[in-house]
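Missing here is one protein chain; the remaining ones are kept as they sit in the complex.
This part shows chain A:
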Amino acid sequence: MAERSFAKEVQKLRMGAGEEFSGEGILAITKALLENGVGYVGGYQGAPISHLMDVLSDAQEILGELGVHFEASASEATATAMLSASVHYPVRGAVTYKSVVGTNVASDALANLASGGVTGGAIIICGEDYGEGSSIMQERSHAFAMKSQVWLLDPRPNVPAIVKSVGDAFALSEASNTPVMMQVRIRCCHVHGSFIASDNKRPEFSVRDAMENPRRDTARIVLPPASFLHEKEKLETRKPAAIRFLKDNKINEFLGGATGKVGIVMQGGMYNGVIRALQRMGLANAWGDTDVPLYVMNCVYPVVEDEFLDFCEGKDAVLIVEEGHPDYLEQNFAHILYKAGRTLHLGGKDVLPMGGEYTGKVMLDGISAFLRDHAPDMLTAPLRAPNREEDAGDVPDLTGKIPGRPPGFCIGCPERPIFAATKLVEEEMGKHHISSDIGCHLFSSMPPFELGATTMGYGLGPASASAFHADGARRTISFVGDGGFWHNGLTSSVGNAVFNKSDGVIIIVDNFYSAATGGQDILSSRATNKTKQTQNSITSAVKGMGVKWVRQIDHTYDVGKMRATLKEALTTDVEGPKVIVASSECMLNKQRRVKPEMTKAIKGGERVVKPRFGVDEDVCTGDHACMRLSGCPSLSVKTLDDPLRDDPVASIDQNCVGCGNCGEVADAAVLCPSFYRADVVHNPNERDRRRDRFRKKVIGWLQTRRESGRLVFQEA
């Protein structure tokens, strides 16, 4: 079960010609795939295209009706290898993943696919995770397109444009026998918009047709001598065919004024930002009409040289708006201009930053600087000669006064106690080298835990500790999530550790989902899934891989047990990797499942016990030791209305799900007795009530007895 259900929205995928389809960018892309007769779809989830996978997963019925095969791939490499179905057969295929990390994983398959080329249209939808809000290294997918000679579309970021781009991508791929990448940036994936739908098309040639009529062609296999011919083919046949297609179909757009001394060249994805900057300068209206000539590259690789040179004709200066580095386009254009003997000014990274997202301010500053130098008459006086930036006036500078708020573990997260236990072990046994991995568990590198020294790639946590191999030295600890484990970890990390007789401790954080990407099911998910085989044991897989020392923990909230197991792993004499599988269900997903059930049961009169934690404010001394081992959003500080107390005390809010971590940590770390667990019994049965009456009587009697012999300072 994924974090977000699109069950309702996917019904829109049935829309026919002429109907107005409105929804999120990712949903529109799915609809476009169906309208273009796609035969199979695969991919791996990850922001910003996680929801695209969720949409496809929820749309399986509709896909089935059309004879389209959908598969949640094990990794991006798997997804890209899946596209090999289009090598010999005229079947259209599409896969989707987060870029640039997914593209990294996929690059082996991508290179092989690109070398042999394709018959049916093969497209890769890259959710470009670059800039603000990104959680990965900042690199460009552009480099992959260049090195493998596949084409890269970068459509304007609005729903009709990305829908059109999907169709263009298939046609371009077939016209040039080359896979095509289509990049959609993070906000574009989540943009809400509408377009006029067409009818869905059944694939002209389906995967079933291919299976019934197998074909092969040795010339498409990457082996010499074919591989040398592939290179020649790429340069002499496929690329020229692609450029012809781009020109003939006017994939790149000439917008704005037809004439002018200056012009702006941009990646399609930058278009709305450029227009906004022009709007703010009074050079464009709300609909994007402008006198400034614009060359919008909805395809950024390959570059269509004549189009660019035509655009430059008669201009004194052009500005390249190209986000990210290296500045591949700018370098390419400089080269083209030089070869053509042109002398116009080429602006770009001189006025725009080399790295980082091209946000509104960056665009405004960069474009206005360019126009100030090369077309000052276009600008109003204040823009032509801006006053020195005015002081912020009386607004106090809040730098350093606003606490940072990095993402962290959710309320009741079952991973928190694992890291609390690790922290306690380190307090006792000293610091260890800790390798982290990708996934929610990487939040352990943030306060309050501050554990983990590196994160090297999905499923590579234990692999990245592999150099630390010295007899008798303090063991390393490495983490890998269940998602990463199945993605790559089983072989690259666990298998590697077994084979090389690693002595380290590996903790597999099993939360029953690919939780960080939105709670998709994976091999070891505990839920039954109609279309997938779940409930495959991680412990069995690890044992099968040859690990001798394996411990399964089925309740991570037991901090004491977690700590003892980790200590044992760090001290045991057993050779080879020591693997702890720490399993408890992702609380975000669990609550989504359990909460409605519970509410319904309470309403229906069933006996339900609802746990919650609390803090006795008069027992709490306000030292916050509990928070240094927790970081739960529901456990926070509050000021008491008591002038005798200087520091705020701990307090648990109504969002507490009663996971038990607070009590367990207080116990394991011997913190303080202020925590209590309150189990509220809804719809108590007769036995509950009888017992409650008896207990209240005894307790009440004892309380009255004590109060009668002392002064009582609180209200009754």
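Keep this in mind: a residue touches a chain if its C-beta (ideal position, glycine included) is under 8 Å from a C-beta of that chain, and two chains touch if they have at least 3 such contacts; residues count from 1.
As a convention for this text, contacts and distances are computed from a predicted model.
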- prompt: With one chain of the assembly withheld, which option in "MMPL family transporter", "Indolepyruvate oxidoreductase subunit beta family protein", "Aldehyde dehydrogenase family protein" or "SusD-like starch-binding protein associating with outer membrane" matches that chain's UniProt protein name?
  reply: "Indolepyruvate oxidoreductase subunit beta family protein"
Task: Write down which of A:Ser84, A:Gln138 or A:Asn158 is the residue touching the left-out chain.
output: A:Asn158
Message: Tell me which of A:Gly18, A:Pro382 or A:Gly404 is the one touching the absent chain.
response: A:Gly404
Message: Considering the complete complex, identify which of A:Pro326, A:Gly576 or A:Gly614 is in touch with the unshown chain.
response: A:Gly614
- line: Out of A:Glu20, A:Glu212, A:Asp248 or A:Asp394, the sole contact with the unshown chain comes from A:Asp394
